[in-house]
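Complex shown without one protein chain; remaining protein chains in place.
We just call them A and B in the order they show up, numbering each chain from 1.
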Amino acid sequence: MAKVILRRIVLGFIALFVAMLILFSLSRATGDPRYIFIGPEGIGIDPEVWDLMGEKLHLDKPVPVQFAYWVSDIVRGDFGESIALQRPVLQVIKDRLPNTLKLAVAAWILGTIIGVPLGVFSATNRGKFLDYLFRGFALLGQSLPIFWVGIVLIFFFAAQLQWLPAGTKGEGGFISFKHLLLPAVTLAWYPAASYLRITRTAMLEVLDTEYVKLARAKGVGMYTVWWKHAFRNAIIPPLTLSVFVLFGLVNGTVIVETVFAWPGIGRLAIEALWATDFPLLAGITIIFGALYLLMILMLDLVYAFLDPRIKYS
Amino acid sequence: MNTPITKKTTENKIDRPIWNAPIRLFFIMRRYPIIPMMVIGLLIITAIFGTWMEPHDPIRADVLSRHIPPFWMEGGDTKFLLGTDALGRDVLSRIIGGASVTLLVVTASVTTGVVVGTGLGLVTGYFGGFVDDVVMRIVDAWGILPQLLIIIIIVLTFGQGLFVLIGVLAMLSWTGAVRLVRAETLSLRSRDYVLLAQIAGASNTRIIFRHILPGVINMVIVTATLGTGTIILTEASLSFLGAGIPPPDPTWGKMVGDERMYVGAAWWTSFFPGIAIAMVVMSGNFLGDWMRDRFDPTLRQL
Partner (left out) sequence: MKPRVVVRAWHLIREATLSNLRIFRNWNLVILVPIISSLLLIVLACGGDDGDAVSDSSAAAPAAKPTATTAAAKPAKASDPEAPAAAGGPSGTLTAALKTVGTPIGTPGLCVPGCANEKYFYSAFDTILQWHVDGKVVPAVAESWDLAPDLSSFTWHIRPGIPFHTGGAGGGGKDWGEVTAEDVAFSFDQVNSNTNPESVHDVAGDMSCCYGPTTVIDTYTAETEIIAYDSRAPGWLMTNLRDSFGISSKKVYDEFGSDGMREVFVGSGPYQILEWTQGDRVVLEAVDHYRKTPDVKTVTLLEVPEEASRIAMFKAGEAHITHTSLPNVSVLEDAGGVKRLLEVSIRHMGMNPNFLEKINPKSGEPLDNPGFDPSFPWVSDPFADGCNWDILLEVVPDEADVCDEMNNPRKVRRAMSMAINRDALVEGLLNGLGKPGCNWAISVDNAAHKDEWCMKHDPDGARALMEEAGQGPFTIGIWVGNEVQEIHQAVSSMWEQELGITTEYHTGPFSVWQPTFVDRSFQHLVFDGEQGGMPAHYAKGREAQAWFAGGIMWSGGIPFYQRIYGNMLGEADEGKRTAMAIEFGDHEAFWDWDPTLWEEPIYTVYTGSYMDWELESTSMHTQSSNFIYPLEDITLK
């Protein structure tokens, strides 16, 4: 198994490298990054400073050489300085990453504790009213645009009813649940729906298998069958899904953070995009990529723990 | 005397009287997802015949008729059934107009993405080796990049327009298709009938298209259908962030996004397009699920 893990890591690094290649080629197509500094009124910068900036970014050298410089910097941990913010990229990301993590983890937890049990329940009560209700809830969650949900929630809960705040992170030290609730709910609906459906189908499959029927025939209690035998096997697909869900949350946070004024890296990425701030953008993308690879690796380990029958191919 | 087996017995007619027909029809129809099909059908009709169905010009602005409420509300006008938006354009006409854009974008991007993905999947799955490694590395690399951000970067680089949008949305679906088709191809490749065909001297192309592709195609269609929802929602998100199709052409996502600051004052401008999006996406998802159950329940893990 160690060999497989190692192979996985190596493949991961290759993927990361190719991803950086894609990112870099896109960046050089958006124009000279130095132009951000010039205010609308005309010249704001000395030509010497202009050249100095160009040297720092190695803009005088051919593009592949620029890429080589860039990759070697990143490998050494130097993500450069954000052009618009004049701060080291890692520091900027570090400041705002916890906020996104809080939001994403909250949404994930919410999605899991709502989606999985409801999925099990839906499977065991197949065809009844509640099954359809929950499936309807899931269908809705996967069909509504996230930003629309967010805006409508703000409108109802913040502006009209005034039960909850309308945005930002709030001032509570570690977390302010009041401020976290609406964004987390908005973000969690889609994952909850996915979990619900996946758990439901997985449970249905497992409930249909021979050994479950055998267990029932042997006279094992219904609940024991469901939890001891069925759920343990039905849990694999939702676990696989977790990685996809967590990564889908990345896309979701970009929008939710914008709508709810949540100071996280999703919003930071959008701001960096519009300001053509390549170092910051690249830093965020690479960090995301690395995190994702980490998650996949962890998932493989969890797989092995839960089901020794699974072999890697 | 023996009655021939093929002779229709008239006694059955008593069991199936004519007045039972609607109920029997109902039970037959229950097997098919009627409402989603109707919604998709409506979408297609609206998309094709939209220009004749629109009561007003969807892109002509008239600032003086700004934010007129729907006709059943106070201040509404039957001329504008669902009200007008911030630039005085009829919401209903824009929804109809948006239907054709939605249909075009979705069909084109899903088709492109899935076709490219399937092709690549077949090739890499069948031939394996170096090609397989290279393609899979690219697929992995693409997979770890945050999709929405990369898409916006590409749109900003190459400009905003219909073709860029289609291309960029196609990139959402190709990796999924490649992985699935490749996995299926790998498993099908070792089947007996494929080995026999190889022994018989069939060319690789023939084997791929005649033997492997049919086994894969069901899954491809299901994936494609299930992917339409994601594509529509992503287009909506792109328009919301300002990176979609430039104005004044209407797309539903753009309508919701542009009017978002008027949710309190003029809710109809974002509500109705939102409903349209939701209904089409729901229908797509539902249809996809149904097709999957129909074709091959073992695909449930998708």
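The working rule: a residue touches a chain if its C-beta (ideal position, glycine included) is under 8 Å from a C-beta of that chain, and two chains touch if they have at least 3 such contacts.
The structure displayed is predicted, hence computed values, not measured ones.
Within the complete assembly, A:118 is the residue of A:74, A:103 or A:118 that touches the hidden chain. For the chain left out of this panel, the touching residue among A:61, A:94, A:126 or A:178 is A:178.
In the complete assembly, the contact with the undisplayed chain comes from A:164, out of A:59, A:97 or A:164.
As for the chain not pictured, it touches subunit B at residues 59-66, 86-88, 156, 160, 242, 246-248, 260-265. By the touch definition given at the top, subunit A reaches the unshown chain through residues 30-33, 35-50, 52, 84-87, 92, 95-96, 110, 113-114, 117-118, 120-121, 124-125, 130, 151, 154-155, 158-173, 175-178, 180-181, 223-224, 226-228, 231-232, 258-261, 263, 267-268, 271, 274-276.
In this section, only the chains that are shown with their structure count from here on.
Mean C-alpha position of subunit A lies 24 Å from that of subunit B. Subunit B contributes residues 137-138, 140-150, 152-154, 156-158, 229, 233, 236-237, 240-241, 253, 256-257, 260, 263-264, 270, 274, 277-279, 281-282, 285-286, 300-301 to its touches with subunit A in the complex. Of all the residues in subunit A, the ones that touch subunit B in their complex are 11-12, 14-19, 21-23, 26-27, 29-30, 139-140, 142-148, 151-152, 154-155, 159, 201-202, 204-205, 237, 247, 250-251, 254-255, 258, 269-270, 273, 276, 281, 284-285, 288-289, 292-293.
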